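Input: a single structure, listed below in structure tokens.
Certain chains of the assembly are absent from this excerpt, and the rest are unmoved.
Chain nomenclature is as follows: A, B, C and D, assigned in order of appearance, with residue numbering initiated at 1 for each chain independently.
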Amino acid sequence: MTLQIELNGVNKYYGAFHALKDINLAIEKGTFVALVGPSGCGKSTLLRSLAGLEKISTGEMKIAGQLMNNVPPRKRDVAMVFQSYALYPHMTVEENLTYSLRIRGVKKAEARKAAEEVAATTGLSHLMKRYPRELSGGQRQRVAMSRAIIRHPKAFLFDEPLSNLDAALRVHMRKEIRALHDRLHATSVYVTHDQIEAMTMADHVVVMRDGVIEQQGRPLDLYDRPANRFVAGFIGSPAMNFIPAVVGEDGTHVLLNLGTTQARLALADPLAPGRAVTAGIRPEHIRIVAAGQGAFDVPVGVVESTGSATYITSATQPELTVVETGRGDVRGGDIIGLSIDTMQLHLFDAETGKRLEAERARGDAGAPRHLHLAQAVR
Amino acid sequence: MKRILASVTDGKGFDIGLVLLPLAFLFIMSGLPLVYNVVMSFQEVDMFSLGSFVRPFVGFKNYVDLFSQPETRPILLNTALFVSSSIAGQFLIGFGLALFFWMNFPGASWLRGLFLVSWVMPGLVVGAIWNWILSGDFGVLNFFLRETGVIEGNIFWRSDPNYSLWAVIIANIWLGTSFNMILLSVGLSGIPKDLYEAAELDGANALQRFFTITLPMMRSTIGAIIALGLIFTLQQFDLFAGITSGGPNNSSNVTQYWAWDLSFRQYDFAKGATISVIMIVFVMLASVVYVRSTRHEVRG
Amino acid sequence: EDVTISVWSLDRDIQPAPNLIKDFNKLNTGIKVEYRQIQFDDVVSEAMRAYSTGQAPDIIAVDNPEHALFSSRGAFLDLTDMIAKSSVVKTENYFPGPLASVTWEGKYYGIPKATNTIALYYNKDMFKAKGLDPEKPPQTWNELLEAARKLTDPAANVYGLAFSAKANEEGTFQFLPWAQMAGGGYDKINSEGAVKALDIWKRILDEKLASPDTLTRGQWDSTGTFNSGNAAMAISGPWELDRMIQEAKFDWGVTLLPVPEVGAERSSAMGDFNWAIFASSEHPEEAFKVLEYFVSQDDRMFKDFGQLPARSDIAIPPTGEPKKDAALKVFVEQLKYAKPRGPHPEWPKISKAIQDAIQAALTGQMSSKEALDQAAEKIKAVLG
Amino acid sequence: MSDQLRNRVMLAVALLLAAIYLFPLYWMYITALKTGSSMFATPPKFLPSEPQWGIYAFVWESRNMGRYLWNSLVIALGAVSLIAVLGVGCAYVLARYRNAWVDVGLFLILMLQVLPASLMVTPIFVGFSQFGLLDTPRFAVILAIAAKSMPFFVVLVRATFMSVPMELEEAALVDGNSRIGAFFNIVLPLARNGILVSAILIFMQAFGEFVYSKSMIQAVELQPASVGLNSFMGPNTNEWNNIMAYATIYVTPVLAAFVLLQRRIVSGLTSGALK
């Protein structure tokens, strides 16, 4: 195990604005890291710091064991896809692609061949002679992407490289990127807003918020055992439903408060009675049943279908979202019963948002869930 | 009517108006005088007939006369040398300075501003001062060169036919550097920073970034500066008047000074105009080059 | 209603024209004079431009070699009759040189305004230091050359002589007297004497008895090196006197221009401006009255403005500055031999040919003979 | 190398470069203070032995410099305004399109300034006298200068407009602005570097303009400082120290003003605008 990228206590200020707060990160060689977080949380800043484009304010940054704080970008041997593309406007697509090769003195014919290969995978072959200003948004993004992957650097840094591409192309590019990564044994850091990308491409997911790393780990670990309410809400789409709850008088059950309705769920391991908690349940873990058959009865608010799935939102406070495969036959205004898979219920401290099992079960990700909830009672 | 009005506020009419108005102004104020000069070069001009167009036409006589003069060829060659060396010097030094001051360090922008000095100083003063600086006996340039051991005896910059043109070129480079520098600074400021970032990640070192990003991105600025530098250099007059007066023996004479000398010293206005037509042709060729170069500009 | 007369000249506020005009306007003669100052370099071009667009002034002051340009073309008013009738302007009072410059084909087209000439300044202290007699300045070309050789001291940054061979009118102005003294002239510029004169100049430069910058330096700057002690002798005019009095920290004197050999004919340059009335003037009578007033004030010319009147009948009063008074005596003497350049309407072209020859010879690109032959050729073409 | 050290080294180099480049300015300053002939002394004197400080007051008083400078200012401001009004729009259009007409326009504009003022002044004078413009001589000079310098301005400002992304203007149009509004609110502020600097350069040029002024402005009350300066030059006398003092008085404040102004050349005017 060689650490390829290592950040220790990295801070970054933009003037008074604290953009990265005490970032500690250790990435092994060959890892594909997905960096996710809400807009403005510091993902690009972190990426740019890794590339050497931003000078970090304090802390140390190592790549392949070497301190990099003052090493100029071109000596770091990383390739980056800029969120803003940063295409060379005075060069054709082909010239944009081959730029890094030409700089390195690769022969013309060879560079051209490499460009053609990359362009073929990104679907730019017919645009090689165009200038960036003559391209569509997605085409530009593909040029930015291609420019990075034409090289064989130590590390790839991708800043939302697929955001402007259509679904089919995205699926295709996803595969290509991952294949390239594996082929080169490169280390990649990949910023994305796309849940599917983060979950399916990455070996390791880092969730940031407001300049802080909230949690990192294997994708499904984050999905199954989010460290706090923020991560729970952030990972997974549609997002987890959160319901305010209190631990009952005897500490063995929680009362979920859905405005008009309440549900009482038994706890296997008792908690302090009266403690305010937040219960979280993912949409796909709620099943629609006939009214009166589930844990709750709720009136239906909006029903939206994407074709393959239907999103049903309850007209309650807070709203609950349920996903059904296929078209479903629920209409707005219906009263439906919701059956909750209590094995999938997450509990968070109402104030700190911390996951409540955390103290007990930290670190043994593979073990069975520790928070047992009895069958829902009405 | 309404359509025209709408076109003027929103459409092509707006653009056409914006161009035609100044063009018309320029045509009246500069175009007609230009034509006047061209016409004059085909006429016999009497100093007292300056006020009218009606003068005897002599065809190409003025041209034939001019080219049969022995000094014509050396003066044209001098002009070419003067223009090309001056522009090269101004541009290179100006670019160097612009890049230097572009690196952020405290005081950079203040000091950069001071370089405008060559642009503010009156031509008369600049000519005189360079006259003294380049003077053979008491000149400061010789003094420094001697003190630093570069030369043994004095170089008579102004009076040695081998140096006289270079004397003016040196002064002219000094004069034009600030103009180049400040405008290139403006050009530099227009290049998006992320291009440099991308290039740096692509592995380009400073020199490569300069040649592959800076230069091509500044194409329109550089084109404009060189085109204008050419015109300015072709109009440089004060330095010749101040330093060498075209001498000795025409060794530092150039078309613009010569044209002036013919027109206003010897009152041979037709010949003066004839030379100016030669200059026009020269600039015309350069303009075509410039205009063509704008085709490859990058629009932001 | 007053008649307005416009006057153009190069005189600045401390020089004659504006002051005389101020005084004249105070007399309330029913004539109001307006004044515009123009620069030396622009007098002719401004005048021509104005004349050809019908905006010429009534009176103008032009440099004497350029007078013929206007008179020959009828741009200036023929004043012969008015002068004949005038009680103030009398041709016999003028030095012959200046008077010749306003004359064209026997008619008077102007009135000399002032005059000047050149002579040899020398540094008496240096003469003493080099064992030369400060009271016996060089009188012939050979003596000049000898003295210059002795005085030249490269170690001390001293040249023997300072003069101007610049490629403009100043070069002609300084060279023609030499040619004329040796029997040459603008119309016989390749005569033996003229060649000899140019050879002497060439020798002076080749031997580094004068700074090589002589080729590109005007008289004022050349003499500046004399004043600062970097030249032992200088050829220049009376306009230097005030500066020299103020700045020269040594004893100096002035002597007549050296001649080719003892007893040879003397000659000198003649400078300064003439008054003229434009033929287009609507009020020639009044304009002439103004000129008469100027002439009537000629005796103030030196006293108030430090310029030498072009008249032999006006004595130069002592200034109380012995060096200056002695120098002025020499200049007045020299003025007797002053010859106008031309007059010829195409003087500038003639002058240009001479300048080119001087420069070609002095830079060693041609021999003096060749250069002057070429000049003679060009001048012949001009003279027709 | 630490940042601070780097900054110090850079500053030192910059000061050295400036010292070399500004030498003529220094020479102007000290020549003003020297006596007439000591400027011809060998070896050169780098400090005046008896500085003639009174010369500034003398020159200011005797030449009535206040009036001259005022005229220069009027002419320069007039010319800059006229050029800016006419030139900015023209430059903008020439930057916005890329077609044969633009080529023609650019070509014409360059060609129209090829001749030096000394050769243009005669025909302009003749023309102006016909239209009676010489009765308002300062205005006439403003017109002439504007014609002379506008091509310079247009070509330079066009180059700056090239760096303003077209999309920003489009956004303004969609936001409901007219072309004119978009031009003033969006395009102009983003091109301010080039416009500012070009205007500065033109102002300075117009401030020292000499050839047109001396021919067209006959009344001394209306003449600019450049013409006043020249009156120290005589046929056989050049009062160099007065000339230098005079020039010092007018160069120094103008230079100082523009050192301040040109600091506003900043980079990244359009950064963050486009994805």
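Here is the rule we go by: a contact is a pair of C-beta atoms (placed from the backbone, for glycine too) under 8 Å apart; a residue touches a chain by one contact, two chains touch by 3 or more.
This structure is a prediction, so every number in the text was calculated from the model and none was measured.
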How does the whole complex break down by chain label?
A x2, B x1, C x1, D x1
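Just so it is clear, only the chains that are shown with their structure count from here on.
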Partner chains that chain A and chain C have in common
B, D
Express in whole angstrom the distance between the two chain centres, defined as the mean CA positions of chain C and chain D.
38
Using mean CA coordinates as chain centres, what's the gap between chain B and chain D in Å?
15
At least two other chains touched by the same residue of chain C: list those residues.
41-42, 45, 49, 52-54, 157, 221, 225, 228, 230
Sequence positions of chain B contacting 2 or more other chains:
50-51, 137-138, 192, 194, 263-264, 298-300
Pairs of chains in contact (touch as defined earlier), listed by label:
A-B, A-D, B-C, B-D, C-D
Please give the residue numbers of chain D that touch chain C in the complex, ascending.
35-43, 62, 122, 125-126, 129-130, 134, 214-215, 218-220, 230-231, 233-238
Complex interface listing, chain C residues touching chain D
10, 12-13, 36-42, 45-46, 49, 52-55, 63, 116, 157, 218-221, 224-225, 227-230, 237, 239-240, 243, 246-248, 271
Looking at the complex, which residues from chain B come into contact with chain A?
192, 194-195, 197-205, 208, 212-213, 216-217, 219, 298-300
